[in-house]
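First comes the structure, then the notes that go with it.
What you see is the complex with one protein chain gone and the rest in place.
Now for chain A:
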């Protein structure tokens, strides 16, 4: 067969080649060339339908051919589509092919032509094509009519997100036409002078009635438009499942998803197909469908659910075993039998699902609205369960549901039924107490009892039996029956001892008896009014051991408080005072004290918030403060007026009244300012006195601290040394060598050691130098004190001079490490005027001992210069002969003084 086919194809190819050659020569159509090409249009679907036949193909011939189809738009040279359509052609067969245009066919002319070739899949490049057919023109515009404006496509149906091409055709080139999508102008593309197209991308669903697109002639009243029906995308059905309840019908359900929004224009259908049986059904409903189970016991089902509309088709599949999709029907015929006091047998039936299926049934027992028991029972056909642990005479509700025990799928619905357990005899004795009174020689005994609770009664209590046993006469019994719901009865007895038995009875039986004894002496029962009684209630255990159950306190009759508390007043101010009655005992009162009333009388008669007006028995009006807490035994009476007269009373109150309104306590508030003055002035006076005493006692010390005496150099001990040496060549410093800014004569008195060379009148014994001018920025000048006794070359801060700035502290330290260096420094730096002194002559070098800002520790000397301190403390001074000057190892004052005398930092 294959050999024949190959031979036939080869033969045809050879023949086709030969005919091609001939056609070129003779201009005749090749055999099997397309002919009778007809083109029709479907405007709604924007489709071109082609129909043609094959030339010279014999009736019995069958040939695999390929047709090449070309489509041009507007003009033939503008080819927009080329497609090879392969098919097997039989003799005289009419061939069809369709093409959908994105552009509405009314918008432009279309041209179609085709040619054919024998389809040889092995050598496609060696195809011998027939001649092209002539162009077939499709021009829909000719049939549009004579209206001035058209818009296409009409009523097109698309899914949201699609791309749509719109066009308008105008009959007049003069018109200026604007097009709008839901009122928003669109920008188009001109195809020819009369036609423009608009590409809409990703169109959205706007409303169920479609999207309005319209075009208007700018200077005219003509409007044309289309409605574009945009559908939401058909969704795939969700949660598709099938189940059976009776093995006869499969019920399949699904969620169809959101609506497409175009149910009128785009109806959708749901189809159910079962592949094993090959059956198919069109579902009438949107979300569910019933399927008849095959009678031949088909177990496996493979369903395909197809949702479909004009634009889209969506399918989902499920494969399942029927027995695994059993949703049992709700159990029925739920009954209760053998209902007793505490048990009941529940029975029910289930719908038959085949004899070989076992159902698992769940039973829930409800008591007072809550689940109190849960049971699981395996059931074939009939279910049975004994419910135990029930309470007598109680209504219960039980419900049952079932599911496939082997392959659980779904529970059935619940089936519920109520039942009530039967009554039992009351389980507890009634709680009885008594009241005994003596009336005319008889004992009148009143018996009270509490109704039994539902759990104790075990049914409806019908009556109470009271048996009175005369203890003196064992044979004497009285029986009294009191119908329920009475809770008391009265007995009149002789003044003898009786034992009384009280029982409660329902329809089933009698409760245990509550027994009490009446002694016959009513005095036992007498309680005095206004006396507080404390009770301790004991229970007796089964081992006959008493144990305290409860403590009770009470009065047989409460009386009004008999006395008022003793009140202590404190914290009296001009506006308030405090009342307290802490020693008042509430427990010794003739009633339960519930609180206190504080009465306050005043001349003003006005009551402040927190109090209320009260009229006393003597018709006097006062303000009443109420204290609700009996434990609160203190009260602050506020909002008072200074220098005012008040009266107060504190009295307790109880349920039966308040204490006696005895005498009020009087109080007058003090002046408003005197306490304050006393508080302030007294401490002040005390403080001032203390300071004065201290000042007097320490006057000498204070004088030294605050106003020290200025040291007198003439009284210095150094003078004695100078005098001893009697150096007549004491150098007198020339005033011209210094550059003093200001000189102030502080003190001036005649010294004993005057220099003969110094003018007497102009020589101060002590000079105080004011600091250099502020404009002076350099190191401080060397300030010299000159008199007969000493020479000082130091920029002493204590003398209010500028401090020379030590630029190189380490080198300075180096200088200070040896006595020689120290001496050298002293010689070089301090004795500026001493250069004029001949060597070997003794002289005094006065070193000021001012408080140094640095400590004596050499290593911690500051690199920054100390700031001068004006009028700093002037310390004791000491005159040191140069020859005796030695480095001090520990004197900080010496170091600091020396530090001030840096090398090259002194000035003349």
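Operating definition for what follows: a residue touches a chain if its C-beta (ideal position, glycine included) is under 8 Å from a C-beta of that chain, and two chains touch if they have at least 3 such contacts; residues count from 1.
Following the convention adopted for this analysis, contacts and distances are computed from a predicted model.
Set against the options "Oncostatin M", "35055_t:CDS:1", "Auxin-responsive protein" or "Geranyl diphosphate synthase", the UniProt name belonging to the omitted chain is "Oncostatin M". Only one of the listed residues, A:183, A:441 or A:474, touches the absent chain: A:183. Of A:113, A:127 or A:216, it is A:216 that touches the chain left out of the display. Checked against the full complex, the one of A:263, A:486, A:568 or A:710 touching the unshown chain is A:263. Listed residues A:54, A:226 or A:491: the one in touch with the omitted chain is A:226. When you scan A:160, A:208 or A:364 for touch with the missing chain, the hit is A:208.
Interface with the hidden chain, as seen from chain A, comprises residues 151, 154-155, 180, 182-183, 206-212, 214, 216, 221, 223-227, 263-264.
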